[in-house]
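The complex appears here minus one protein chain, its other protein chains still in place.
The first chain written gets the first letter, and so on, giving A and B; residue counts start at 1 in each chain.
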Amino acid sequence: MKISSEIINKHGINSKEYKKIVNLIGRDPNLLELGIFSAMWNEHCSYKSSKKYLRTLPTKNSKVIQGPGENAGVIDIEDNDALVFKIESHNHPSFIEPYQGAATGVGGILRDIFTMGARPIATLNSIHFGSPSHPKTKNLLSGVVSGIGGYGNCIGIPTIGGEVKFDSSYNENILVNAMAVGLTKKNKIFYSKAEGINKSVIYVGSKTGRDGIHGASMASAEFDDDADEKKPTVQVGDPFTEKLLLEACLELMKDNSIISIQDMGAAGLTSSSVEMASKGNLGIEINLNKIPCREKKMTPYEMMLSESQERMLLIINSGKEENAKKIFTKWGLDFSVIGKTTNTKNLVLNFDEEKVADLPLTALSVDAPVYDRKWKKNSNSNKKNYPKNYQEKKLYESLQKILISPNNSEKSWIWEQYDQTVMGDSIQKPGGDSGVIRIHGKNKGVALTVDSSSHYCLANSISGGKQVVCEAWRNLISAGSTPIAITNCLNFGNPEKEEIMGQFVETIDGISQACRYLNFPVVSGNVSFYNETKNKAISPTPTIGGVGLIKNLDNVMTKNFKEIGNHILIIGKTLGHLNQSEFFREVLNFKEGPPPDTNLFNEKNNGLAILNLISNKLVSSVHDVSSGGILLALSEMGIQNKIGALIKLPKNNVKIHEYLFGEDQSRYIIEVKERNMKKTSKILKDNNIYFEKIGITQKSFIEIKNILKADLNDLEKLNKYWFNNYFNESI
Amino acid sequence: MKSSVIVFPGSNCDRDVAVALEKFKIKNEMVWHDEVALPKCDLVVLPGGFSYGDYLRTGCIASKSRIINSIVEHAKKGGLILGICNGFQILIETGLLPGTLLRNKKLKFISKNIFLKVINTDNNFCTNYKNKNIIELPIAHNEGNFFGNNNLINKLEDNNLIAFKYCDNKGKIEKESNPNGSSNNIAGILNNNKNILGMMPHPERLIDPLLSGEDGSLLFTSLLKS
Partner (left out) sequence: MKISVTVTLKKDVLDPQGKVVKQTLKNMGHQNIEDIRQGKYFEIEINEKDKEKAKKIIEEISVKLLSNTIIEDYTINYK
């Protein structure tokens, strides 16, 4: 019986794609099969619009054990230890139901980590909201933060870093990107590739309900006025069950029972079974009567497309099933043998003793459409474009305005809702340049950061893409770590529009250039398209999660000025780039002009020099100079210990606003004791690093002789004001 | 000294407290909630976390576990019991400690370092705080607001059964230094026989200078002394 074109349409399959399906399987699909194609061929699962360009990203270096293509990326952090990490988006569900959308986003990314055998040791998140004055923003913000905390705290994994950004481009499309990091041994990494014929395929975890049916399709559709009708597709997370699942899986992974393991995320049982079998070049046959169901009378369609959370699919070595069942039963989880691997290379589904679907796996995976979408160049503007009278703006008032702005405000209102110290290994909590987690039982650690700069990317996608990778690199170096690799979450509008596709292509170009030059490859990530409502797209937002290694925790570095009377140096040249700066955007409301370009040569050399200084114990504090420029960086370095700076502006051709607020890249501010100055200067000179001695640390004030004197207590009050005021809470 | 750390489904600070116990040379065993009897031990620790997801009421479902009977017996015999955070909530649900732990006043989870005044140092847990009775420990909870009616609070005060109170960095006990609205700034209490301590802050998270402090260590070294 042929399915109506309306239904085919509702499944997100266009007529060309439908023709391809018919060609691939030699007949019309039935409704269940159509649903399966709809899930596997949508953007979220197939990457059909992005694959061509994702393939151009650098994905290898000497430390990469596993690049993109698995549940998460894996890097070697020495000593037989391996770090597993990934960032993923959960944007559309979070807009509809912020608490559950964010919670299940955290749940999903955690499963991607422990499915590979790694105990999660930290999470980070990058969340983007519309303008604070937009009527939906407050509820979305508090719902998302509650949801992230509600899920992550319950499982007991520390949240060690993050970022929160506000911009009107996210008014109707918020972004929730969740990153997780886990630890395992190099010889204890579990993959999803099925191996062996006639092996039992086992379902573990929560029962299957009607949650989120076609959630993956929702992620690939823009919102329109009927966003409300998408309601039933939001899933509810159960962090308690996830904790049980985590412990049960890790317990089972202690020996060699597991051949392959895959979590059921977007498109649930469909995507997990297809991916497992097709990676192993095998077939898979499932008896749907064996699926543990939460609701009565569930249909095969519902079972295959359900996105009920907290479920995994396993293939276990023969003879080990009983022991595995014991473990999952002990932890109170469902355990059911639902099928077996075959040599047919097909996905075969049976229900009530009838075959209800039979599809070649290649049709669902490698033969999924790959599009070469038309795109338009976006990296046009390179011309400096300054508003009139910017030089009339008073420096102190400008600094105040930046410090009190939502994007630059201190965010403890948010991160105090996340447990930062559970697991007892949090060396550096949120608020610094990077979070730092100790590797349990050892004196080494990993630095973690998550960064984005959407306004740079909107102004020039190539520069923006380059810059955001360098920003992550710099943040890792500032904590004293050697950057190793990144994960990325690429959030964009509708790729079927040339302008948006252009943003995507060029951002990837920029990211690739930086990754290649810095030897800082992409090991995992995801793409989120269609972040657009009523034709208004978000600014292009690549979010970069960076990981670096600190071989000896004696060398952890922080950004706070430590002592009075130390020298302050700035590494890297300040030319004074003001377009797209916080000074122009926050103080003058001027958003035009190109972003700062990043000189990769300087970026690399400056960073390596900083690491050199840190490992030689020559610096007391390090902070990278980015958003807000030198003046904001100095304030940030002074606020915690109330040790500020007395600055004497160096003689150069740079005007004062340009010097203090310019956002030239590749720069750091360092604090150096008098007795270390000689060695420090030598190392910098020997490596041809441009630097300026700009002043000394002093008590209580950020001061520029004869120009500005700001009391750090006042600056702190300003910086802590916004969130408490927004939510009407006393500090 | 021997200890047993009870592991409930959803406990997540069990490993942290085991690390602390072992660091201070207390011989520890992890005990699954469904066991019938405790192994021979001097100290039972109910760790922090979200046992049973905090569903229904925090600590409620864990308090119905099989191992609880054995723990009550241990308490009757004068054995030591330490309940941290969720562990404190469980002790209250079992009735081994009085009062109730309500949702934080500002209705949000709070994770930060706070200051505590050690009020009662005449017990097995706090002797080593005699010379340092203003300490800093992390809290991380949603339901830490200790509440009791006036009778109970007066009884705890009069009988010196309050172990810790939230204070500022100089030891001043006032509203501003109370993170969750608990009655009289109470952060931890003892039972009548002073062999059971329930506390909301996490001593096991501050036992290392790298983690910004060691004030938690003094609790474990006090235990070793006893």
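In this text, contacts are C-beta pairs under 8 Å (C-beta built on N, C-alpha and C of every residue); 3 or more make two chains touch, one makes a residue touch a chain.
All values reported here derive from a predicted model rather than from experimental measurement.
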Where the missing chain makes contact, among the chains that are shown: A, B
Option from A:170, A:240, A:390 or A:456 whose C-beta touches the chain left out: A:240
Omitted-chain contact residue, chosen from A:97, A:671 or A:703: A:97
Per the touch definition above, residue among A:69, A:332, A:565 or A:650 touching the missing chain: A:332
Hidden partner chain, touching residue among A:211, A:603 or A:624: A:211
Chain not shown, touching residues in chain A: 96-97, 100, 206, 209-211, 231-232, 234-236, 238, 240-241, 294-295, 308-309, 332
Where the unshown chain meets chain B, residue by residue: 52-53, 55-56, 61, 64
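Just so it is clear, only the chains that are shown with their structure count from here on.
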Distance between chain centroids, defined by C-alpha means - chain A, chain B (Å): 36
Chain A contact footprint on chain B (complex, rising order): 9-10, 12-13, 15-16, 19-20, 48-50, 52-55, 106, 108-112, 138, 140, 142, 202, 204-205, 207-208, 210-211
In the complex, chain A residues that touch chain B: 146, 149-150, 153-156, 238-241, 243-244, 331-332, 412, 415-427, 438, 553, 729
